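Comments concern the structure below.
Apart from one protein chain that is not included, each protein chain of the complex appears where it belongs.
So that you can tell them apart, the chains are marked A, B and C in the order they are listed, and the count of residues begins at 1 in each.
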Amino acid sequence: MNHIKLLFFATVRERMGVKSLDLELPAEATIGDLKVNLSEKYPKIKDSLKSVLVTINREYAFDEAIIPSKAEIGVFPPVSGG
Amino acid sequence: MNHIKLLFFATVRERMGVKSLDLELPAEATIGDLKVNLSEKYPKIKDSLKSVLVTINREYAFDEAIIPSKAEIGVFPPVSGG
Amino acid sequence: MTFNMQPSSLPTVFSITEDEIDLNDLLARITLISTGAAAIFTGMVRGETKRGEEHQTEYLEYEAYIPMAEEKMKQVADEIRAKWDAVEGIAIVQRIGKLYPKTPTVLIACTAAHRDTGVFEAARYGIDRLKEIVPIWKKEVSPSGEFWVEGEYIPKAGE
Partner (left out) sequence: MTFNMQPSSLPTVFSITEDEIDLNDLLARITLISTGAAAIFTGMVRGETKRGEEHQTEYLEYEAYIPMAEEKMKQVADEIRAKWDAVEGIAIVQRIGKLYPKTPTVLIACTAAHRDTGVFEAARYGIDRLKEIVPIWKKEVSPSGEFWVEGEYIPKAGE
């Protein structure tokens, strides 16, 4: 198993009700697998997950990316700073 | 006669050795006439006068412009602020 | 306010902060003996917006994924230098927290020897990129309720 840390921001954080979450994932799990896992466990963010950005260790990542061990995963809507 | 006030800046001021000068000019004298007058009285600025900018009452003016009574006339090189 | 500085002879200042943005201080930090021109962009909270749906804003509340945001600010600075090699100093600062109308919220500043070196375009590029890839979000609170402002940009692989 692979232990990861999830960080939520903006609308995703509000819908989750928490800023961060520790999670166990199967080794070799991808971002796509993580989204399915989260959709099942947290139906309240299922819709959000269709349009979120995801980062692995502070770099943007996509569905096919394999999540490395002890990764820091960010999940958030498109950015709106300035 | 027409009483005017001349103001000199930058290189023209340094060559004249004064910041300002009061002058009597014939009525209807033009900027061109003024330059001839100054060239004769102050040979040290004769060369400068070929490339100076001249203003009448704080607006850029050219050789053919007639100098109004009590005008404030500026004489200076092209500007270099910033 | 604390700043992150890249170890280089060319100053790069980047920061996510809750403090006031001090333009005088930031300009001084990116001014070198060789720089004669600075282009600075600042964004301020608008209290009244006319474009799109006309509305009023009571305040904006900003949040950021701070360590990643600072890394992405550094990346924006690197991108600027790759595109405009005349740019010498760069400052990128985003203020977060609850910010009221007329308050400066963001600053991008670039210095160069002369003004015709792309320094204006570099500052413009900097704010455009910040709004695309730096993980910061704002919630708008208005008399009619609150909503999260959502960006439109989807970063590509490697951004």
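Keep in mind that, in the parts below, a contact is a pair of C-beta atoms (placed from the backbone, for glycine too) under 8 Å apart; a residue touches a chain by one contact, two chains touch by 3 or more.
Please read these numbers as outputs of a predicted model, since none were measured by experiment.
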*What shown chains does the left-out chain touch?*
B, C
*Quick one: which of C:I40, C:I66 or C:V141 touches the chain that's been left out?*
C:I40
_Can you tell me which of C:I16, C:V93, C:A123 or C:I136 touches the chain that was removed from the display?_
C:A123
*Those residues of subunit B which, in the complete complex, touch the missing chain*: 7, 9-11, 53, 55, 58, 60, 62, 74, 76-82
*Pick out the residues on subunit C that sit against the missing chain.*
22-24, 27-28, 31-51, 101-102, 104, 111, 113-115, 120, 123-124, 127
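Quick note on the criterion: only the chains that are shown with their structure count from here on.
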*At what distance in angstrom does the C-alpha mean of subunit C lie from that of subunit B?*
49
*So how far apart, in whole Å, are subunit A and subunit C when each is placed at the average of its C-alpha atoms?*
26
*Where the CA atoms of subunit A average out and where those of subunit B average out, how many Å apart are those spots?*
74
